[in-house]
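One protein chain is absent from this view; the other protein chains keep their places.
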Amino acid sequence: MITTDPFDDDKLREECGVFGIFGNNDAAALAALGLHALQHRGQEAAGIVAFDGEQFNAHRDLGHVGDIFSSGDVMTRLGGASAIGHVRYSTTGETALRNVQPLFADLHYGGFALAHNGNLTNARLLRTDLVRSGSLFQSTMDTEVIIHLIATSRGVTLIDRMIEAVRKIEGAYSLVAITDNSVIAVRDPLGVRPLVLGKLGEAYVVASETCALDIIGADFIRDVEAGEMIVLDAEGLRSMRPFPPMKQRACIFEFIYFARPDSVMEGHSIYEARKRIGAELAIENPIDVDVVIPVPDSGVPAAIGYAAAANIPFELGIIRNHYVGRTFIEPGQQIRHLGVRLKHNANRGMIEGKRVVLVDDSIVRGTTSIKIVEMVRAAGATEVHMLIAAPPTAHSCFYGIDTPESGELLASRMNVEEMATHIGVDSLAFISMDGLYRAMREEGRNNASPQFCDACFTGDYPTQLTDHEEPVTVPQLSLLAELG
Amino acid sequence: MITTDPFDDDKLREECGVFGIFGNNDAAALAALGLHALQHRGQEAAGIVAFDGEQFNAHRDLGHVGDIFSSGDVMTRLGGASAIGHVRYSTTGETALRNVQPLFADLHYGGFALAHNGNLTNARLLRTDLVRSGSLFQSTMDTEVIIHLIATSRGVTLIDRMIEAVRKIEGAYSLVAITDNSVIAVRDPLGVRPLVLGKLGEAYVVASETCALDIIGADFIRDVEAGEMIVLDAEGLRSMRPFPPMKQRACIFEFIYFARPDSVMEGHSIYEARKRIGAELAIENPIDVDVVIPVPDSGVPAAIGYAAAANIPFELGIIRNHYVGRTFIEPGQQIRHLGVRLKHNANRGMIEGKRVVLVDDSIVRGTTSIKIVEMVRAAGATEVHMLIAAPPTAHSCFYGIDTPESGELLASRMNVEEMATHIGVDSLAFISMDGLYRAMREEGRNNASPQFCDACFTGDYPTQLTDHEEPVTVPQLSLLAELG
Amino acid sequence: MITTDPFDDDKLREECGVFGIFGNNDAAALAALGLHALQHRGQEAAGIVAFDGEQFNAHRDLGHVGDIFSSGDVMTRLGGASAIGHVRYSTTGETALRNVQPLFADLHYGGFALAHNGNLTNARLLRTDLVRSGSLFQSTMDTEVIIHLIATSRGVTLIDRMIEAVRKIEGAYSLVAITDNSVIAVRDPLGVRPLVLGKLGEAYVVASETCALDIIGADFIRDVEAGEMIVLDAEGLRSMRPFPPMKQRACIFEFIYFARPDSVMEGHSIYEARKRIGAELAIENPIDVDVVIPVPDSGVPAAIGYAAAANIPFELGIIRNHYVGRTFIEPGQQIRHLGVRLKHNANRGMIEGKRVVLVDDSIVRGTTSIKIVEMVRAAGATEVHMLIAAPPTAHSCFYGIDTPESGELLASRMNVEEMATHIGVDSLAFISMDGLYRAMREEGRNNASPQFCDACFTGDYPTQLTDHEEPVTVPQLSLLAELG
Partner (left out) sequence: MITTDPFDDDKLREECGVFGIFGNNDAAALAALGLHALQHRGQEAAGIVAFDGEQFNAHRDLGHVGDIFSSGDVMTRLGGASAIGHVRYSTTGETALRNVQPLFADLHYGGFALAHNGNLTNARLLRTDLVRSGSLFQSTMDTEVIIHLIATSRGVTLIDRMIEAVRKIEGAYSLVAITDNSVIAVRDPLGVRPLVLGKLGEAYVVASETCALDIIGADFIRDVEAGEMIVLDAEGLRSMRPFPPMKQRACIFEFIYFARPDSVMEGHSIYEARKRIGAELAIENPIDVDVVIPVPDSGVPAAIGYAAAANIPFELGIIRNHYVGRTFIEPGQQIRHLGVRLKHNANRGMIEGKRVVLVDDSIVRGTTSIKIVEMVRAAGATEVHMLIAAPPTAHSCFYGIDTPESGELLASRMNVEEMATHIGVDSLAFISMDGLYRAMREEGRNNASPQFCDACFTGDYPTQLTDHEEPVTVPQLSLLAELG
């Protein structure tokens, strides 16, 4: 099978988005809208758990938010004034329904559900300990580790138990949880993954990005802070600090690619940050060309920034087909070689006879770049240059981003010159690390204490990688392969 | 909605059947055949877990066995030489897929799956304790209580842990379990629910009834004994006795109605036992009629026994439509009064102008009997007598049989004479308790120490009914209503 | 795949049943009930077309009647006081939805729908002529030939057109049609396939069998006569005679096997006719045995008749599993040889050590009989005799019954003695042709002018077989294979 998303397979992928609301009688409907706005953070599954005053109701399914929550009957049953939701991107084999969040549990004190954006770096170790003590797992999700930690905690209140649990976990996480009288949000001590706070009338809202506040007409209040726990209940909002204070290191790739351009994160408009990256690219890499062409859609803001700064015309030289599904026909050998273009097509009139600079957000495996360049040359470009709005991506992410094995990352195997030859461009340039930090309005990277998590470029991981570094030798757990 | 099983709704229902096999390379396929033969014990869902030497594979779904296991791909993936299976009848609201057995768990020492026929009478109490200690439940099944007891046991071996677990549970149960090197079967100390042992070549088989041995060509060895635990592994068969010895009290209703007529149970051919009940009825209730008509299909053997003993012609005076689903059209008010006959039709030629005795296995609510009698009278019977192959059913069952609230049982509200009037027959008689025991080749009921569990007739329950008698006042557990 | 109906594959199959009603506001609901009662005549697809006073509404689907018409929404939309319906059995490859009846057409004068039980013997010739004139076919059904004949007729009224159409067709057919002001029924000039007339209050009903009248509480009036056309409309019932009068030759196999035992056809109770066949068998074939065992379910009435006449005990020595779907697991080579018994099981206690006579309705390929005999011997029978309630089936049917190629019919390849050896019985006997006619209360077969169609036994076909005898050499029509 070839997919209609061949180029997306050559992107890093955010794996999740979360949403929570307390205090509005349309809680689940608002959650569905919020998840729709966060769909780019996880397009394969979604779920909502709402509390209607008497019981918890859940709806979780594979597919797009708009399809999953389209039934009036489902929305009616998801009644109540508090709800949390989750969207998920999953790699093959883990798409099983039982891995869809939020995850629910009947705790001793009542129902509890949890959703999670990020990744724990000591989940395997914790899981092994829990199973040894008799905990039974029904999924392979980190989220379930946290729930078992809460269930087996000896804390007196649920808040005590959650604090005890999050102190045991390592990694990057933005959590939202729901109980029968509250919605709780926690952001990890480094604030790697985003989480914002908003208000809609009297109701408080938490979400991965501000675009989820915009869609429901909520006002943006502030980012949830690194290491902050927020409890929303009938008495309003309480902020707690379960961890010793640490300097924040938000994921810089959110600004380059993951977040939606209309979101605002840590004080930056994503769209403007990307335009500034384009402008920095223009300063660092002045090139004499006729036209600036973005690789759609993610390269557009940087290309606009570059075109404006370099005073070169911006044109849509590549047209994207938005009718995309997950699979497509298996082409015969003959067709495969014809240069199938399921997702992009060259806009020949804007390319033929011209010197072109292509602007893309990043290079992962480079497979897409090769095809794009080939297509642009076939359409008659006389020169093809490529500028990348990120530094070379050479290291895996352990914080909730789907990254190929590091050996598959082009930048881990080649230097820039080799990559240029491999991709087939006349020149190739990446934004410099300091250029990127300047676009983020820093003076440059503070190497002693970096302002962001940029581990995918630098290999400088801000947390321990327990599971990765110290492979635990426990009895291999059997895996249930539920068929059908 | 009226269902195509209107009369079945007026029967008690066996809730489950189990099957296990160790040592045949077609284990899952044989399990599917065995479950097909046990389908009458649970027709709403089925599941198989097989171990292929490396991992456990499961397939569980709602529907009939023949449909669930019809895919070649599914059967190929259910490879290996050991497997257990389960069929289930469920009341509305509990049909959710997550309640389908066998239930699987990743224990510390490896995978484990369990299936269960019967009902625990202290499950709620045990569950409350387990949740208080941090166990998380994913279903509402008693089976999961047993698995958590095993997971949290401090026993050294899995067998130790299972023994510890079954010693804590009360009620009626026939269990089959699978591990990565064995299949294990346990029958409760009173042997209420059936479980038989068979052999197919070198492989051992356990199943709820012998008809599941017949379908795969296995030889019947013996009943698993009350209170016996059997471990089937590479070294063959081991029998253990986790409980102090008790006198068996098998469910007598299995012989009257639940079991298949071609099964053999505790030394009795079910078909012949039913014929003997019919013969006892003839001795106890000689009636001068022209024809003996069974209420199909369950009344047939007793009717044949009655007809032979009374020397009256046996005729199929009521024809049953075997094309039955679960739901049917909602008839308008007009139609409802026409006397809709979705499942039975009178065979007028056998009835018109005749004195008729109808033989049925039992009366539960009596709603079916009223309609049958009305239909037989409308077809021209001059007299209608009814004989029942069971004593009056006046008490609920707590041992794995779906019984209406006792207030809905006709025999709990009326004496026999009132029932006759209510149903509209010229005469009505039930087999006597001693008659029933005589048909089972006892001299009569030993009231000091009854030979069978006959609680549904006598209210004499052979175990404690902890959950029922001592309602535990624990915090109400929230229920997750998974929608869609 | 082996099916759960292995034995049914060794039966002839009725291919269709029809139902029509005019003048009751629950017309479609009554039609659904009627089709449910006729389900044995076609269990793979069903359809209803109703006229609500303004437009025609249809619902047609593959599956069982009870499932197809279970939606309240569907039934509400099938409003109106007139409706026709159809059940269909289809051979593989023809199960496509577009072949499900009733078939609807927008004629010049308004909507029209038609359903059909039987088979035309000149359909191919007529179809070729129609296509040559520009008619476009959307299905491969004979029914559509009739509709095109009506559409292209030059008759003035619809009745004229229908008469013109039916005069052109040959074969066996019971038709029901619906227009915007009537329901019309036609039976072919020989009355091969059954059709009965009933009344429910003021509404008239036509149906393939009386059991469809019973289920809705309608009174049976009479059989529709051979060659009769009945028009039901606001003015009541009109009977017409489009054909020259011919002596009726109803299908005798309806009495042996196709019809339901509780139906009455051409003045005979089906159940009693079958018992009389059993009694004739006892006269023709007295055998000294211990027990009479029917091959369930179709052999039961003849076995009861035999047992009573021969004064030998009747016992259910073979138990049938009613949980049957269409497919089942593909057994490995090993299992296949174990003697898999998906549908029947021997009731050992009734067989072991006994001399047995098995009574079955017919032998088609004989594959089932071999397995049954093997199973009965394995259960310990000391002698196995087999009696068949039909003469040897040696010829194909061209009148709406699914018959194997004649070469596959056991009786076309072997004489009775060879068949007995092949099947493995100690003796085998079929009812004689005159015995069969006597059971039908004739003095014997009138060979000059037979009272029934018995072509499957005699090869004496009562109509021309145009398509069969004179293969038309027209350009091969292309077939559209609609996938998915």
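Order of writing sets the labels: A, B and C. Residues in every chain begin at 1.
Going forward, a residue touches a chain if its C-beta (ideal position, glycine included) is under 8 Å from a C-beta of that chain, and two chains touch if they have at least 3 such contacts.
Everything quoted here is computed from the prediction, not taken from an experiment.
Partner chains of the missing chain, restricted to those shown and counted over the full complex, are A, C. Of the candidate positions A:Glu170, A:Asp214 or A:Glu280, contact with the unshown chain belongs to A:Asp214.
Considering the whole complex, the residue from A:Gln39, A:Thr367 or A:Thr403 that touches the absent chain is A:Gln39.
If you put the missing chain back, the residues of chain C touching it would be 49, 55-61, 74, 77-78, 104-111, 131-138, 147-148, 151-153, 180, 475, 477-484. The missing chain lies against chain A, touching residues 1, 4, 25-26, 29-30, 32-33, 36-37, 39-40, 43, 64-67, 69-70, 72, 75, 200, 211, 214-217, 260-262, 264, 269, 271-272, 297, 300-301, 304, 308, 313-316, 319, 321-332, 334-335, 338-342, 345-350.
By definition in this document, only the chains that are shown with their structure count from here on.
In terms of which chains touch, the assembly is arranged as an unbranched chain of neighbours. Here the spacing of chain A and chain B, counted between their Cα centres, is 51 Å. Chain A and chain C, compared by their mean Cα positions, are separated by 62 Å. Those residues of chain C in touch with two or more other chains do not exist in this structure.
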